[in-house]
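To start, the structure itself, in structure tokens.
Shown here: the complex without one of its protein chains, the others still in place.
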Amino acid sequence: MSAMPGVVAVNTFREAVRDRVLYNLVFFALMMIGAAILVGQISIGIDRLVIVNLGLSAISAFGLVMAIFIGVGLIYKEMEKRTLYSLLSKPIRRWQFIVGKYAGLLLTLFVNTCLMTIGVAIALLYVSRSFERSDVYILVAVYFILLKLAIVTALALFFSCFSTPMLSTLFTIGIYLAGMFSTDFLNIGMVTQNPAVKAITRILYYVLPNFHNFDVIGQASHGFAIPLQLIAQNTLYALLYSAILLVGAAAVFSGRNLK
Amino acid sequence: MSERHRNPLAWVSAIIVPVLLVCVVAVQRGIDSQRNILEKQSDELLIQSGPLLKRLSLGYDALLGDIYWTRAVQYYGAKLPTSDRDFHLLAPLLDVATTLDPNLIPAYHFGAFFLSEKQGGAGRPDLAVDLVKKGIAANPNNTQISADLGFLYYMRLKDYEKAAAAYLETSKIPGASQLFKVLAARIASKGGALDISRMIWSEVYETTRDEQVKKRALEALKGLKAQSDEMQLDQLADDYHARFGRYPQSTRELVDAAMIKGIPLDPDGFPYVFGADGKSQLDPKSTVTIDPGAPAPK
Partner (left out) sequence: MTSAAIEIDGLTKDYALGFWRKRMRRSLDNLSLRVEDGEIFGFLGPNGAGKTTTLKLLMGLIFPTAGTARIRDKSIDDVNMHREIGFLPEQPYFYDYLTARELLDYYARFFGFASADRRERVARFLERVGLTAAADVQLRKFSKGMLQRAGIAQAILHDPKVVFLDEPMSGLDPIGRREVRDIILDLKNQGRTVFFSTHILSDAEMLCDRVAVLVDGKLQGVGAPGEIVSMDVVTMEILFELKEGCLLPQDLALATKKTGAHYRAEVPEAQLYATLEKLRGCDARILSVQPVRPSLEEYFLRMVNREKAASHAVEVLAR
């Protein structure tokens, strides 16, 4: 039944909420309030810029931390605590469980991000008294952050299927950093003469998830337009890459003997 | 062992995942071209403040410096073959890289040549001088960048007084070649001259480790050779005119008049030709270029 992942997803969301994960919003709100007030005092013509840059960077950072730290335990915890014993005796397929956990964490991140975006909007309103048409690109930037989080969550979940939370965290953070600098890998390949290095860096560039694709914070804070085509492409990219990771995770988990 | 066959998902994923990866590659290419367009209009958004970036880099400044240096080279290399010769980001990129890592000698050296050059560079010798001076301040015992300052004053700014002073400073560095003393003296007395230019470019050609700079030095040396050849040919053409009342049409005529032994070829192997005004020129097919801004012999 296609409802199975949904059941697991709702429960995963409920767990996050009860784990007081959403309390990070309090800290975020305090930070945005502080920034808005501070910037209001200084007023050197960059107040909007600072609010948007700070807000978007914080949304991205908080989201990443949450995606990684909850993600690496998603499957591991259930295997360790043996809550899976009773769960898997129900008529649910193992891949449905994976999809459900993923959707649940993504839902948590989505809710968290939405609330934070509202916070940024309020702060922006406070410093500049009105919205501008170009502010819609801030929403695009937030959407891109969500796409990025979708991939990072899938990455953490994948590792969670077979490795301890500490190692999974290291792997995920490592791949995230590599993905942020993957364009530079390509540069090294272009600058070198060695054909082997050229080939390897090219392969690495395409195989590693390219997180730089989603970085439009600069554009958004300056109010530059973000083309529709890029939005479509990034959506497709996130979908495809997450699918790869989820299929991998489901395959690994389906073959696993539980302790 | 036989357990694996119970996991049909393993087979499914073995097929699906490569297919998805191929799609990913395709989409990534699309994104790259989109972002190139995007980033063209937002080139300005690179963090251009070195000190700010240093603080943001949380202690990994040297690594970040390397990355910016690579980006600078890639930026230059990407723009060079295109008709867009606007290298306005080169100076900020190099500045950031060297602020993050003040000992990044290759960056100063590269900047000395390609920030100052008009044809294949940013055309800003003033920025190049600023960069090199920064490099000397941070690396006082490095002969290469010290000599690069002399190069800039002599070759690009034609400020012979400052050039001589710079080469003198270079000669004081322990282990520096005697050549720099000689250069300082000659520039001080003669100013700009073909033989001095040749000495300077030869020194660069021999000591540089940067492929681009080496290429540039070779081109310059070829240009200098051609320049000197042309000077000689012009002199011969004048002699011919004095003898025969007209300027020669080709170098063959000079050979027939027993004024030279063989057809002279330029460093690329093309024979020199004569223009309508009787001045010798390079064959239009030749890839040798004479730097119009180079000091001409007095």
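Each chain carries a letter (A and B) given by its place in the written order, and its residues are counted from 1.
Basically, contacts are C-beta pairs under 8 Å (C-beta built on N, C-alpha and C of every residue); 3 or more make two chains touch, one makes a residue touch a chain.
The shown structure was predicted, so the numbers you read here are calculated from the model rather than taken from an experiment.
Here the missing chain is touched by one residue of A:70, A:84 or A:188, and it is A:84. Contact with the chain not shown here comes from a single listed residue; of A:92, A:111, A:191 or A:231, that residue is A:92. Against the chain not shown here, chain A presents residues 1, 3-4, 7, 11, 14-15, 18-19, 81-93, 255, 257-258.
Everything that follows uses one rule, which is that only the chains that are shown with their structure count from here on.
Here the CA centre of chain A is 43 Å from the CA centre of chain B.
Residues of chain A that touch chain B in their complex: 94-95, 181, 184, 187-188, 190-191, 206-207, 210, 213, 216, 218-219, 222, 224, 226-227, 229-230, 233-234, 236-237, 240-241, 243-244, 247-248, 250-251, 254-255, 257. Every residue of chain B that touches chain A in the complex is listed here, in rising order: 3-4, 6-7, 9-10, 12-13, 16-17, 20-21, 23-25, 27-28, 30-31, 34-35, 37-38, 41-42, 45, 67, 70-71, 73-74, 77.
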